[in-house]
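Only one protein chain is missing from this complex, and each of the others stays in its spot.
Presenting subunit A:
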C-alpha cells in the first residue's frame, strides 16, 4: 500500500478544494482541483474547468499515486462549483397545495396496489411504505429512500408508472 493510501480520511479531506499536482506511476502527472478522495480506494478526483465550458474529470487510482503537491488554495467560488458539479439538477419548486395533491394521489395509488402506506414526519410530508421506505416531496422515484434494494426498485417502478398516467 502506498503512503497516499495509508492516510486517514481527515488528511485526505485537507486536499479537497485545492489545486494539486499529482505524480503517478509510470511518470504520469496530473493537475487539477481536488473534488474528493474516495476513502475506500484513495482514488483522487481532479477537475479542470476548460475554456469551452466543459469540465474535464481525471481520477488517479489510489494505488498509483506517488506524490500529491498542493499548488493553489481554492476560494469559496471554486468550492461551490466543485460541490455542485455532480449534484442532480435542482428540482422544480412546487407550491404547498400542489405537493399535497401529489402526495394524496400517490398514496391512493399505492393503497390501490395493496401497499401499506402511512404519513409521517412533522407536517406529515413524508410517506412511509411498509415501514421500510420513505418518500419525500415532490414524491418522484428519486425521492425514495430505503435500505432494501428490492423494495426500493419496486416502489420506484410503481411511482414511475403512476407519474406516466398523470
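We take it that contacts are C-beta pairs under 8 Å (C-beta built on N, C-alpha and C of every residue); 3 or more make two chains touch, one makes a residue touch a chain; residues count from 1.
Everything that follows uses one rule, which is that contacts and distances are computed from a predicted model.
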Next item on the list: Write down which listed name, "CASP-like protein", "Gem nuclear organelle associated protein 7", "glyoxylate reductase (NADP(+))" or "UTP14A small subunit processome component", is the UniProt protein name of the chain that is not shown.
Entry: "Gem nuclear organelle associated protein 7"
Check: Out of A:43, A:81, A:105 or A:134, which is the one that touches the chain we can't see?
Finding: A:43
Next item on the list: Considering the whole complex rather than only what is displayed, give the residues of subunit A touching the chain that is not shown.
Entry: 1, 5-10, 12-13, 16, 24-26, 28, 30, 35-43, 45, 54-61, 63-64, 85-88, 141-142, 147, 149, 152-153, 156-157, 160
